[in-house]
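My questions all concern the structure below.
Note that one protein chain of the assembly has been removed; the remaining protein chains are unaltered in position.
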Amino acid sequence: MENMVNYDPSFAEEVFRDVDAGDEIKMCMNCGVCAGSCPLREHMDYPPRQIFGLIRAGKREEVLSSKAIMLCTSCYTCVVKCPRNIPVMDVMHGLAHYALKQGYVPRKDTASFGKEFWKQVYRLGRIDEKDLPRRVFFSGGLVEGIKAMLNFMDIGLRLMLHHRMKLLPERKIKGVKSLQKMLDKAEGLGKGGAAA
Amino acid sequence: MADVQTTNQSILVVGGGMSGITAALEAAEAGYDVVLVEKNPYLGGRVTQLYQYFPKLCPPNCGLEINFRRMRQNPKIRFFTMAEVAGISGQEGDYDVTIKLSPRYVNEKCTCCGKCAEVCEVEIDNPFNYGMDKIKAAYLPHEFAFPMRYVLDPCLVGTDEGKKCLEACEYGAVDLDMEEATFDLRVGAIVWAAGWDPYDAAKVDYYGYGEYENVITNVMMERLASPNGPTEGKIVRPSDGKEVKNIAFIQCAGSRDENYLPYCSGICCLASLKQTTYVRELYPDCDVTVFFIDIRALDRLEDFYTKVQEDEKVTFIKSKIANITEDEDTGDLLLEGENTRTGEQILMNFDLVVLATGMVPNGIQVDGAPEVPCDEYGFLVNDPEKTGIYGVGCVRRPTDVASSVQDATAGALKAIQSIARR
Amino acid sequence: MDKKTAVYICTGCGIGDALDIEQLKEEGTEDFTIDITRDHPFLCGQEGVDLIKQDIEGEGINTVIIAACSHRVNYDLFNFGQGVIVQRVNLREQVAWSQPAGEEDTQMLAEDNLRIGCSQAKDTELPEPFKAEEEYSKDILVVGGGLAGMTAALETARAGYQAILVEREDRLGGFLGKMKKLITLPYKEVSEPGAEELIKAIEDEPKVKVYTSSTVEKISGGPGLYTVEIKSNGNGVSERVGAVVQATGWVPYDANKLGHLGYGKFKDVVTNVEMEEMAASGKITRPSDGSDAKNVLFIQCAGSRDPEHLPYCSSACCLVSMKQAGYVKEQNPEAVNYILYKDVRTVGQAEDFYRKAQNDGNIFIRGEAANVGEEGGKLFVEADDELLGERVKIEDLDLVVLAVGMVPASKPDTTPRIKAPADAEDADEDGMIEVVPDSGFFANSALNLDYRQGPELPTLKYGFPDSHFICFPYETRRTGVYSAGCIRRPMETAKAIDDAVGAAMKAIQCTEATAEGKAVHPRAGDTTYPEFNMQRCTQCKRCTEECPFGAINEDEEANPLPNPTRCRRCGVCMGACPERIISFKNYSVGMIGNMIKSVHVPEEDEEKPRVLCLICENDALPAVDMAGIKRMKWSPYVRFIPMRCLGSMNLVWIADSLSRGIDGILLLGCRHGDDYQCHFIKGSELAETRLSKVSETLDRLALESERVKFVEVGITDYHKIPAIIDEFMETIDEVGPNPYKGW
Partner (left out) sequence: MKYFLYWGCSLEGTGANFLVSLKPVCEALGMEFEEIEDWNCCGASVSYAGANDLAIKVLNARNLAIAEGAAGHDIVAPCSSCYVQMIKVNHEIQEDPELLRQVNECLAEGGLSYGGGIKVRHIQDVLYNDVGVDKIKARVTKPLNGLKVAGYVGCQSVRPFGEYDSVNKPVVQDRLLEALGAEAVPFPRKIRCCGSGIFLPEIDYCMGLVKDILEDALNHGAQLISTVCPMCAMNLEMYQGRINEAYGTEFDLPVVYLSQLMAVAFGMDLKKDAALNYNVIPPEGILKAAVG
């Protein structure tokens, strides 16, 4: 029969092994409290516990390209309510991280925003709130960028007028070099798998 | 005061609920001396507050009455109400136990004529109905109370109201000078049958119990359905007394949840299934929705589940409800969750929500008592190496009446063995 | 004994205000020989009780009639020891609290109540406990040497009683002996089954006598007096025991009926029992080729929770499959287990083991198996994954384990047929009829009781000889015979152990009570028993057929052969007997007849109807008490006559009453039917059936059938009592007075 899901445990093993907090999903008993408490649930293609189900079923493609794994607002509601103490949020972050590493882009804007954010943290040790959006906007190309930029110009201006835009460019922290060493080490040591 | 002759051939049973009564009777009817202590002013325990048992939908008082009759005719059993264990020392075959009696302010002369209640104008929250209504501070705990004797609330002591009660009694049964008393027992074995308390539903704060009037617990539901309950058996909304048209049962409200009670409370599924029949019997048009994780209807109790499923007005949704908010204007409740069968979001309104709260065991909280092992949840563990004190019924595991009675009967034999070993 | 009788009327609790006590003393007692009549304002007070004691000591009073409150209260104060008959007459709940004070009707009610009491006291004899000629045995027979049986026997011995353990197989252990591991309280980890240790403990226990390769051929007699014939390795042995525990256990549901799950079709589809045995024997392999099993799928509820097979849940299978999944991982950490379930039913602390099973990486799929097949030498299972919302296929399976459920060993494969009784409709051409589970002829042979009502314990609908009662799970239809373990209900290990200990308790208790001539539950301690006046017996068989506990056997001439130690003192036989030859020392057809006669029936022109209410003393009567305590009001024309059980109601009372001018008869008894509440199983039902036969009597007397009515009343239905009574009184008004008044 068509669209029959074939169970394949290998992906589950992959997730347990390579995804941050991936092995926590073993404890899920499908109560649905995570989705029930998720602010962006209605925009997700799969509720979290179904993502876990798909992982168990071995549906690699569906999971890693699911927009659900990148719609997490990090509000922790699922984390505090899960009756099996599964850090659902961490699992979603882990999956998103893993998906990007594997070359999937579940959510374009969030992905580039997050990536730029981290790049800046890595480069400066701090975040430059006026520089970041610019980089994000332009990560999609020049024309895209200008559109997006203009789109948010009003907000930027208002912030500036109300002393809420640091005008001087953000300087690197003194210890940025050593910070980078630490982070590089962590990147190698931690889970999350090698880039595809 | 109470002068009770016992020996190391006697058995002490702590807790006068279904388990304790059973353990006491089974041992006594085999010829052993038994002392039964109960902290309430009446025997019967938690089941006296139930409307019906599953799956037969029969009244708990039916079986209790038989048990009380068994007690009445059996000189081998002596029982004390408003009594608690204050101290235990010694070892198997030879325990010294101190019993604390709280003052009832009514002595054995009470004929139950009710004069004290007639004159008393002070009212207190009715403990029998979980505070859902008021009762005179001079009261008979409930119609079937055994022993059939009134109680005066301590708040009457040293008041004019108290005096009024005293003067109203033609039989000199009111005694406001009564004080806490203790007496000692020597026994060979102890059966601990202190039963359970409902889990405090307020701890699961996102369900709003204690905050939203129309969110109640399963034990409160039993009182609402009971003809001798606060509403004389009418199941209505606490907020406005309206008849229920659309009710939700939330299973595992605290149970099977590592944030609250990690264990399964065993009886809540059947209790809620039973309560759906209360509602449906009363209101043929009422819709019922049961939110569950797994329905746990063991053995032939499955038949009851099947029966309830056949009622087209009862819907089962596999979902742990994630949040409840109240509509301040109507008192209705908005439930949020995920229907895990369809993956759809649940946003449903109900006019009454019943939380299937779980069981918390009443372990042995007696200073200096011989150590009795218990698990991380507080349930007593009967260790074959540590004999002499035996937990029975819901202090051992959350379980239904029939199983508690089986366990209590077993506990009686264990106690007899402790004595036989001497 | 020659009686010296005193009547004590309490005037407290409003009785004095409601009644003319002097007139009550006069009218209520005049028809009887009463030596002393006193009243007291506070009879249950020390002074009142002393007053009675003085009369007993001083005046030699030996029969005390207390006209005061309900018998349910102050029972301890008004107990004057073995030698003194105490008769309670209710003037409080049934009179002062439920009737208007100072009215003629209230007074007449009180007077009738007192007369009824006096009459009852007159006919009451002090019971003499039954004592058999033979010596009583307190030994316990345990049938079945599995976990439950061994536990019951060992615990019996440890309480100081001799146990006799009979096992069909050549060794003890049952399923326990075939297990690799056990999962039980506290459900954290699996543990050793410990069968060997248990068997050793039994062998070392002098108070347990073991018969293996043995069967029970016959159990005759009754509690305390059983003779057991055992066939042991071909030889006949005889033992005397006092009570019996049946722990003959369960058999797995026949997987051959589960062809749709591939059993019988594919070698590598096995049952959980086969899986356990395979694991216990060392290695989990594929039966097809003997290679190691790596990927295993467990199908839960294989046959259970399925109307086509076993409608009930078998309780233990969830835990068992999780345990067995552990075996698979233990053998090969790389192995993958799938558990296909409907609901995970790990109740109580057993939830911990579910968590463990998940943590170990077992994959739980909620859904039902749609198809089991084979591809390239490996099995696959297709199922509807409820939570994925899709049809799923699990392939590359080495083994599919069917978690088959428990069938009680007592359940016959095909329902036996017996010779139909004369009046049976659905008998076949050879006059044979299917046996209902609720019969001693239904279950598979295990006990072979020499009982007229059949050799085995009657069972519930699925063939489990379990109790029908929630409050009294050890209640069986055969006094002194108790079932324990999975024979009575599907249950997991921890519960089976507790159950066995409890059954041992009940068995021991029964032997102790019986030895003292006392009844066991529910009339525990009752020392009366039915005595048969055989001269007048017509061999109608009603008593032997209707006794709910099979207490009465029959000889060749169909004469009843009572077994007093089997008797539960309900009086059903007494109610059934048309010749009125069965009576108890304090309860008989004659006695009730006289009590009814003691009711004064006013002349028709007084327009004071009289209605008799034969009422179950276990539930309906307490309900009336409650109504009184609640100060509810009802018609003053009703006279309550308590029944041990409505099943003891004898039709002659109806006939006599009506011919004496009683206008109507109301019967209040327990709910019957599937969820019956009658403590004597069929009592209230039998009463109603008998009533259907009363119509002849009514026709003969040319009386309206509405004059006799049966109503089911539960103990908590007190709020309905006034309505029930008043409704009936309206009917009586409509049909008018009984023409036989004053005859």
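Per-chain numbering from 1; labels A, B and C assigned in written order.
By our rule, a contact is a pair of C-beta atoms (placed from the backbone, for glycine too) under 8 Å apart; a residue touches a chain by one contact, two chains touch by 3 or more.
Here the structure is a predicted model, which is why all the values come from computation and not from measurement.
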item	value
Chains shown that the absent chain touches, full complex	A, B
Option from A:Arg17, A:Lys119 or A:Lys147 whose C-beta touches the chain left out	A:Lys119
Touching residues (missing chain, whole complex) on subunit B	205-206, 211, 325, 328
Where the unshown chain meets subunit A, residue by residue	20-21, 39-40, 43, 71-77, 79-81, 90, 93-94, 96-97, 100, 107, 109-115, 117-119, 121-122, 124-130, 133, 136, 154-155, 158-159, 162-166, 170, 173-175, 178-179, 181-187, 189-192
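Assume only the chains that are shown with their structure count from here on.
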item	value
Central chain of the complex, centres being mean CA coordinates	B
CA centroid of subunit A to CA centroid of subunit B, Å	49
Residues within subunit B bordering two or more other chains	256, 294, 318, 340, 343
Two or more partner chains touched - positions in subunit A	29-30, 49-50, 84
Touch list for subunit A against partner subunit C, complex	1, 3-7, 9, 12, 16, 26-30, 49-50, 53-54, 56-57, 84
Touching residues (chain side subunit C, partner subunit B) in the complex	12-14, 42, 44-45, 69, 72-73, 75-76, 155, 158-160, 185-186, 305, 311-315, 343-352, 355, 386-387, 389, 460, 462, 464, 467, 469-474, 489-491, 494-495, 498-506, 508-509, 512-513, 520-522, 524-526, 618-619, 622, 626, 629-630, 671, 675, 677, 679, 714-716, 718-719
Contacting residues of subunit C [partner subunit A, same complex]	336, 338, 344, 354-355, 358-359, 361, 363-366, 382, 385, 387-388, 390-395
